[in-house]
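Structure, as structure tokens:
In this view, the complex is presented without one of its protein chains, the others remaining in place.
Should a chain be cited, it is by its letter among A and B, assigned in written order, with residues numbered from 1 in that chain.
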Amino acid sequence: MKPTSHAFKENARAALGDVNLQKAMTNLRAGFVERRALMISRLPEWDGLRDEAVAIKRHTLANLDFYLESFERNVIANGGKVHWCRDAAEANATVLAICRDLGAKTVTKGKSMIGEEMAVNEYLELNGMIPVETDLGEYIIQIRHEGPSHIIAPAIHLVKEQIAESFRATHTKLDPKRPLDDARQMCDEARGILRQQFLAADVGITGANFLIAETGSSIIVTNEGNGDLTQTLPRAHIVLASLEKIVPTLEDAATILRLLARSATGQEFSSYTTVSTGPRRPSDIDGPGQYHVVLLDNGRSAMLGTEFEDMLRCIRCAACLNHCPVYEAVGGKSYGWVYPGPMGSVLTPTLVGIEEAGNLPNASTFCGRCESVCPMRIPLPKMMRHWREREFSRHLSPASWRWGLAFWTFFATRPRLYHAASGAAARMLGFFGKRRGRFRSLPLASGWTGSRDMPAPQGRSFHSLWKSRS
Amino acid sequence: MAAENRKPRVALFVTCLADLFRPSVGFAAVKLLEQAGCAVEVPRAQTCCGQPAYNSGDRASAKKIARQVIDAFQDFDYVVAPSGSCTGMIKVHYPALFADEPETLTRAKELAARSYELISFLTDVMKLERVDARFDGTATYHDSCSGLRELGVKAQPRKLLASVKGLTLTEMRDAEICCGFGGTFAVKYGDISGKIASEKCANVEASKAATLLAGDLGCLLNMTGKLKRLGRKTRVWHVAEVLAGMTDGPAIGEPMGEAEGE
Partner (left out) sequence: MTDARADTLDGIRRALKRGKLDEQAAAPLAARLKAHKRNLIPKRAAGLDHRGQIALFTAMAEGVNATVARVASAQDVPGAVAEYLSRLNLPSRLVVTPDPALDDIPWAKRPLLEIRKGRAEDGDAVGVTACSAAVAETGTLMLHSGPESPTRNNFLPDTHIVVLRANQVAASYEDGFDQLRRKFAKPEGGFSMPRTVNFITGPSRTADIEQRLELGMHGPRRLHIVLIDDGQA
């Protein structure tokens, strides 16, 4: 997916005026936000589990090479294969080779953000395969040729009328006069269409919420059951996973799983949490004949030992998105790439570069709500600030802002000059503003006064009044 | 720590916004501190806490300003600011800023340990239970993000507001959600900021409170500006002004006639 993060401001402006999107965003609150709070209120051990999860991930990352090698050994012992890939290009080539080897045509897919990073669908299509997204939200955006706007609910930006329209345009063999007024009808339609795809698929690709070193297993978490039909029915199961998905044991996965569904969708546990280990066994009567884990680096190892290492703890729950006032205002597409919201603002510059994605860590009020809800206690605002520091030191921020800041610092480090200037500014702005008490517009401040008034200063600075008092 | 039989010496960190826009907030802070039994001074060599530079990624400038603050405020028992975000900068971020400079770090930590946001200082350190003020009508309180999440300021303003005669405090929906100010964010991403501010104003409106209060001028200027642009009648004060009984003059953003702030 080609990033448009550089156009964040324009994307956001369009999003603010998008009536359907704004309506859709109001669903976030009653859904994910309130339900998450309810789940947490029912689990007194919540903060203790978070602390353990952080410790597990820190330990794992400090020994990442050991655990990845253990994982690989166990995958192989169970009859599977691990394919190490440095970047998206290698990963895509690997997936294609596996598919070609099997003479595959139809490839069903469970939801995978790594797959989005790789743009694997596009690549497979270019090479003659038919990738079919099976998660309902992913299917909807696939047929609309869009990218996902939320990492858990990819079609959250759409209203049902838009979805019905896309179904009618795509499922052309069905009776055009059929009703598609509610979610039930659309779900049933998608169930029928995609069931045929599950059965026809030659290869099934899933992501992985976890990789388990102890057993050489991968874990996926879904509510629909699409990941299970994707991996069980075809001749091969391909798992797309980035390095940091690994945890040492099944018990370690259970600890983090207790945080995941509650943080993501406000459920105690997702409908289907599935642990997959290797291909079908000789005595099994179903299951894929091959099990491949595509282990993707794509910049992860480069984050180790840097000020962005904590981002490797992210479990992709999207709680930060759901609680972010900026995300709620502009939706996921504004961020211009795979990962939106606060986690996207930290991760995207790592993966596509700060020159492309500089707007993202800047478009934050640092309210800190994201960090407070993150199950993995990731200091998101701190890392966004680190990006701003890197931008500043590389002179990537606009010159006008650098000058403004230098101007401010010059005065702020010279109190006598500062007080004289603020005294003068208070008088001037106070004079012009006192009749109405506020300004509808101010030079150099159209970013502010475009959408709100500026209250006028009272007319004298505090320091000048304090001085004259004593 | 203050000696048993002398008043605590409190240095007021006025904040750049109170200094320029609304000195009455500074004077309300002085009045509250003196009423609570403190001896208040205002070190002259103060300008800004350095947050704008810090949040823009300019650590060098932030450090310069921070060193100035550390120097100016070194001899006092406490440093108190009518602002959660400035206090958060001093308490939480100064130590982070100087993590790589051991000597200054020591001084920064020492300063952090005696720096407080105004309202929580009054309740938590001076053990103030109530104020002697009157304010007739309904009010709702916005929890500024830094004060809430960096400093844990939540119950304290509500406790003191509960003691104000005539005031009925009504909670608005999503009081803890950001108002959209975020410092330079409000100008750099003005339309997003404006949208977030609209949401906040909708919640203020829905609370049916006649008055909006908060403990940070950045938030207050932002919310007032939006309320006025939307034509709302809600009056906006800094919580210190209400607690100090200094609400006779114009509220934030109201016409000031001939009178000047004091």
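Methods note: a contact is a pair of C-beta atoms (placed from the backbone, for glycine too) under 8 Å apart; a residue touches a chain by one contact, two chains touch by 3 or more.
Bear in mind that the values here come from a model prediction, so they are computed numbers and not experimental data.
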Visible contact partners (per top-of-document touch definition) of the missing chain: A
Hidden partner chain, touching residue among A:13, A:144 or A:160: A:160
Sole contact to the chain not displayed, among A:233, A:293 or A:412: A:233
Residue of A:99, A:151, A:205 or A:243 in touch with the missing chain, whole complex considered: A:243
Options A:183, A:406, A:428 or A:444, residue touching the unrepresented chain: A:183
Omitted-chain contact residue, chosen from A:95, A:257, A:346 or A:426: A:257
Chain A residues touching the omitted chain (full complex): 24, 27-28, 30-31, 43-45, 48-49, 52, 56, 62-70, 78, 84-86, 90, 134-137, 140, 153-156, 158-160, 163, 182-184, 186-187, 190-191, 194-195, 198-199, 213-217, 223-226, 228-229, 231-233, 243, 248-252, 254-255, 257-258, 265, 267-281, 283-287, 295, 297, 301-306
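To be clear about the criterion, only the chains that are shown with their structure count from here on.
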Chain centre separation in whole Å, for chain B relative to chain A (CA means): 34
Of chain B, residues touching chain A in the complex: 14, 16, 18-24, 26-27, 42, 44-48, 50, 52-59, 61, 64-65, 68, 96, 145-146, 149-150, 176-178, 180-197, 199, 221-222, 224-226, 228-229, 250, 252-258, 260-262
List of chain A residues in touch with chain B within their complex: 9, 12-13, 16, 325-326, 328-330, 362-369, 371-372, 382, 385, 387-393, 397, 401, 405-406, 408-409, 411-413, 415, 418-419, 422, 425-426, 430, 433-438, 440, 445-463, 465-466
